[in-house]
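I have a structure I would like to understand better, so I am pasting it below and will then ask my questions one at a time.
And now, chain A:
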Amino acid sequence: MVSETSFLRRKIPLAISVFVALAIHAPLLIMQLPLRTSYDANFHIFFASHYAQHWFEPWNEKWFAGFSQTTYPPLVHQWIALVSRAIGLDEAFMLVMLLAVILIPVSAYGFARLWVDERAAGYAALLSVFAGTVSFLVYSAGQLPTVLSCTLFLLAVTYFYQWAHAAEWRALLKGLALSLAAASAHHVTLIFGSLIFALPVLWLAMRDRREEGASANAVLGRALVFGVLAAAGIAVVLLPYWISIIQHPIKQVPIPHASRSNLLMNTNIFINYLIVPYGAFLLALPFIVFKGAGHRRLRPLLLAFWFTFILGLGGTTPLPHWILGRAFEILTFERFTLWAVLLGLPIVGLWAEELIDRYSWKAAGGFAIAAVATISLAMGWLTWSPFRPTGGLDVSAVVEFLNRDGHDQYRYLTLGFGNALPKLSTYANAGSVDGEYNSARLLPEMTNYGAAQFTTAKFFGTAGMESLKMMLRHANHYGLKYIFVYDAYYEPLLVFTGWRQIETFNQGAITAWVKDDVPPAHKIISDARPAPWEGVLWGILPMASSVVAILFLILLPDRRLARIGNLLTIPAPEPVYAPEVQP
Partner candidate 1 sequence: MAKMHSLVFVPALALSLVSSAQVPTLQVPARLIAGQAFTIPTHGQGEKTFYLLGPGSVVKRTVELGTEVKVTGAEIAAAGRYLALSCGSDGCSGTDFFVLPGDAVKISFLLHPSRVPVTAHNAINATAFVFDQFHNPVLRPVTVDFRVLPKNGPAFTKSVKTVQGVAWSEMSPAAKEGPVKVIATVGEQEEPRVIQQVASEACNLRIKARRTSKGVEVETDPVRDCHGNAVPDGTIVSVTAVDAQGRTTVDAPVKKGIARTQLPIHGSATISVASGVAIGNEIKL
Partner candidate 2 sequence: MTLIAADFGKLGRSTLMSVASMLALAILAPVLVAALRADSIPAVKLNADQIAPRAIEELTGRNVTRDYAYAWRDLAAASESARADLLNDYFTGFAKDKLVRRIADQQKTGVRIRYIDHGHNVRALFYAPDGGEMQLVDNAQLEIEIRDGSKIIYREKVNQQYLVLMTPGADRWFVRSLDQLADHP
């Protein structure tokens, strides 16, 4: 049992958690680890590079013979583009990623404070730094927009609570601005995450209001105001995005993704999408379920956690398919693990508080070991994983080839480059018929087959190779003259369809192939090209939403509230709960 005055009974200041996040992640990001180990870092840098050169022109000729960047909310990419003017693209990505990572404990703390006391929230914040899913999303997935958007939404719902519960207009402004910024950062988080985070908080605000003896109807009314304003704001800020998805709803043949499979059918996938993202968090599952079920206050949080956890299991259960329908085939499910962890952490913080009070240093040590083991597993998995991204491939020789002697008058294709393709596209002037963003693909050679990219065609079996063959068949139409091969698997197809090897790069690891009769590329007319006014909106509103959010946070300081509801707490010396939350 820990005494009242023990060091272990003190709350952990948020600054400590932020510092720990910095201490762990800053060196790794300075080393630019995600560029070598993650799947999507190059992709986001590629998007950012376009904004760096054409801020108000969302039509990008470098992929898919032209595609619209309004198919992906731009905020993160525009921030990278902006910062890149001072420090370069790769470094800018790392800096923005570091900002997002630092915001995780901040948002975890803010969200946990709605449910539990300061000390438990402090534990939740600190543990969030070590969460396997954070490292997984940062270093393995490279999903910066997911991470940033999630943290912004978490912050937004804390203000949403404050507005709904106490009618604090400053909170309304800040919550709205943060919601718009979060929506501008990531669309999937906007569509699915916002409800998952907001609904339990709405329930909480109504409950707290009732316990104070006031009517919950006012809370509902204010929530409605918030919802309407947020929806209107998001509709305007992301208008070009809505136009693009209404004009071109995703109708392509579903593309297989491991996160959509039954995790129990394959050991590596099981480790990749369950063990690594959750780590020791899995040990806390029984406590989360029983503690969450045991307290009325925590039940909505538990249900949101459970729902998100089940979604994160992908195709292991049929529930995601039932709920999402066709969207199930479009989404990837690793992001749900981050939401599940952030939703579960307040209860884990409570558990930590209880165990530390009861077992003192032993419990603290246990949590420390579990936390370090979790992040270590996630980092170690970068090496042990059989799924290896190729983002670290040196493509400088290919860039140099494409940028000389008029080679950029033609389009190109890579085979076997995997996620080094966006790196090549970032620096090469020529355009490719391939690309790494499934939702922006409109070329029938891609959408009529169940393969994601030409560069990874072989991993999609017959569908992939047929898709690639169809594109090679239409090489003349697209001005596709050059193919760069980093996997000899594709060479026979090229030889039999009339391509000829002309150069080798990287000591023979990459070969360049040419089809001599291909005419120079011409622009492919597409009705997906946004109107100029959309480009102007796209260049101003999302970025403005984040600026406004920052300004509101600075200029409208929070008022000190007497309390927020009836926080769940672990009073000393007996491990019992506050009377109002006794079962």
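A quick word on the picks: all candidates are chains of the complex that A comes from, given by their letters.
The rule is simple: a residue touches a chain if its C-beta (ideal position, glycine included) is under 8 Å from a C-beta of that chain, and two chains touch if they have at least 3 such contacts; residues count from 1.
Just so it is clear, the structure is predicted and the values come from calculations on it, not from any experiment.
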item	value
Touching candidate for chain A, same complex, options 1 or 2	2
Chain A residues within the candidate 2 interface of the complex	13-15, 18, 54-57, 82, 85, 106, 109-110, 113, 118, 155, 158-159, 162, 171, 406, 409, 517-520, 532, 536, 540, 543-544, 546-547, 550-551, 553-554, 557-561, 564
